[in-house]
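In what follows, a single structure is set out as structure tokens and then discussed.
Only a single protein chain was left out; the remaining protein chains are all shown in position.
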């Protein structure tokens, strides 16, 4: 089944394995006339690149993007934009152990069950490198959203047991965890350092705020905006939960608390006094900031010995070697932004056809 | 945008408003030869029907389903199965208030923003009655899954602040909340009674266990099984959060806790010692029980006066009349099961094409 | 596989068998605010209704349509429009012969091969009655196109060996064949009368002109407008060939003949001196009249004895009883219009997202 595409009108198709010759994405359906350069893409890829702090694997790759199609004289042409990043680390290392065992928390076993065998080198298709295609595609979507005054900011709202208590946007890129709270960042550092000493790994929560989205995006009853954002985020490896607005806290609240009252703000516009809904009502954006959260599990690759089985169904002890990020959250922040951008861009384009008035205006009738 | 379809191979398309002549669904892509009767569908619809406890609106409708196509001599023919439920309550009541105001927590405002106007009678398309189509379609999926030994059980894991502490399957249908814990049910009753007295409403969490799913379902990287389950559940009105397996708790755990060790069980099969992953690894089912949870917000219709605005952008106080469920959870349990059944059925069919061996065997080559 | 839907944004899903309780369609993705009444739909259904001339089966059904959803106060709401026509002729007649034999030229054998069995009553899903859903859905599309000044006219360009030599629009509904040429109509009448005497049936060609389509519709490279029109028309039972513009004649022409020169017309607009291309260049509409043709095979139900086999693989002679149209063309004319309307409507909506300028203008940026 063709599972590597995302989106209806603005659609990406990603391809590539960790240790294949290259990895990439095709962006199809981007409107023509958007100014777009390799630098726009590279900027986002640099944010997910490994080796930027001691909390990320030093697989040192430039991850330089090449645009292969779809751009002419600096602008998108409306035809597919193909982008490629060469995998520099293709060195043949000894994968015999990984080839024959099922790492706990990884997709080794399920890939074998589904496909009969798997490209085990570096995790193959289920490697985190797969997100390069998402980030490159998301960078195009973000460029489009910028033109419409929409901005997307993701950050860690918690790292393991440490939770951000303040939201200080300028702090986000000030610490390796992308926490918007300097104090929490210091505590997180202590915590993660301890985890690393203990050969453990840590999870966390990523929150994302999407500002400037016009009311009206999302298509009841199955293509609701929150439904598609949820699919987008849960499709990222390691994400095990999603919240929109108050999320699980809403389940414990009472109606009068949870309902957001409408009022007319100082600009004469409809607004809500609170935003428990996270900017989405009935699956349609309400014009307020969209707030989503993704729960990220701890990196499954830990350096402690683990009990597992081999492909031949024999029990074995496995000790993972090499270098692995002790936590996925910091590098996943940009992936969350990319997936949100892709979802919003598609929804924006789809929404243009919602009303006859809009259609008639478009065609000047 | 065509947003009323769900699924790729096994696909439903729902239609209908709360106060239109009827409401229904078309199930397309169901394999031919499945025994299916109106009674199979009715059984599920009866579970979502209102008026079954004092915690649900006494809109007293039989909600009797009619199968209009796709069945011949008791079996599905492979052609679309259309099903319809007549809306008995179409009485013209005075909707002028609802027509001109935006109820907090409802989709009135966003529907107007998206479509320019809306069918305001009883919530129109955003009414809970829309789930009739989902439940009827889900009943077909469930019938298919039964043949494969797959069973789905949803229940309330919490009602407002009350959380189930035990899992007693036979309790689930013993209390109006579908809590699997008699003690919690008693507490929930007390809590919800109080909420009703206070003209408040309550939220809760629905948990769903899917047993018997073979390993291999789900299609990386965007059509992952958990991504599609998340979309399916968040597409249900009032759902604001999703968890797979440990969900948000995983974000706070460390790697060695969260990883599920593989072992060979007494039957000689691959199994996991724990199931923090909730039966899905890398977006693919691992053969273990699939566990998902959905956070349901409190019913937005409360009987307290609320501040809001009119369609003409004038502030107003709104007091909702009529009868509304004080909590959505009990009647949403069957909807959660339906959406899970639809997702799993589609994924099962899609998975048949994953390996050449399977294709060759199918065509006897 | 879900094969009963057509379109991406403006999408129909049809359902129903010849002898089931009813037959219908769900139209999803129609923009909100389009004025639409049952009369708009009925008008088109009346055109395909049987019993209007001696060349069509006198199965005398009113085929009255009921709109079940998606309309409020006379306008589309943006939610799915479900429509239903009750099958009045469900009389149990003796189908044992048809049940056990494979009629030549019909889908009996292939349905059995695909699905294992079939609803044999009146052809089941492969009956011409299936087109009721198409025509009802197409009527909605046509209403939308009208608003944009687009009109669609289909007619017979040949009946068996008789070909129209003139194009007289007012003649089209003046003869039972929908030929735009009175002289040809007289000859066709003679021909078809003879065919009926000889217990034979006749084929023909339907031509369709679509006027007022703006340049720009169609999405290279696979969703080209002509590719989708071809799929739309070949999906009609009995259609065995398609031409766009000059069609097969182009294969025999030379370049200088076939190329249409551009010029600036008296209104200062770009135009073509000829229209060999049939209004589509590179899969995109060029603003000129779109011309397509569909070859329709003779009705497979003839009253002569035919050699065939039974379901049990035994040779047998079959003589079809009952009443059947001696030619399909006249009643298929409205179906061709419907499928063209559906294709153009979807393409019109999709085209709105082709340029950033259009997107920015739509969102007032």
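Here the chain labels run A, B and C in written order, and each chain numbers its own residues starting at 1.
The working rule: a contact is a pair of C-beta atoms (placed from the backbone, for glycine too) under 8 Å apart; a residue touches a chain by one contact, two chains touch by 3 or more.
Keep in mind the model is a prediction, meaning the values are calculated, not measured.
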Candidates C:136, C:242, C:290 or C:338 - the one touching the absent chain: C:242
Sole residue of C:42, C:153, C:189 or C:202 that reaches the chain not shown, by the stated touch rule: C:202
Among C:56, C:87 or C:126, the residue in touch with the chain that has been omitted: C:126
Where the missing chain touches subunit C, by residue: 1-6, 8, 14, 102, 104-107, 109-111, 113-116, 125-126, 130, 158, 160-161, 195, 198, 200-205, 215-224, 226-235, 237, 240-248, 250-264, 268, 270, 273, 277-278, 280-287, 295-302, 304, 306-309, 313-315, 350-351, 353-355, 357
Residue numbers in subunit B that touch the chain omitted from display: 8-10, 29, 31-34, 76, 78-79, 144, 147-149, 214, 220, 348-350, 352-363, 365
Residues of subunit A in contact with the chain not shown: 1-5, 7-11, 13-17, 20-24, 26, 28-29, 32-33, 66, 68-70, 72-73, 75, 77-82, 84, 114-119, 124-125
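As a convention for this text, only the chains that are shown with their structure count from here on.
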Most widely separated chain from subunit B, with each centre as the mean of CA atoms: C
Interchain centroid distance [CA atoms averaged], subunit A/subunit C, Å: 44
Residue list for subunit A, restricted to those that touch at least two other chains: 8, 220, 350, 353-355, 357
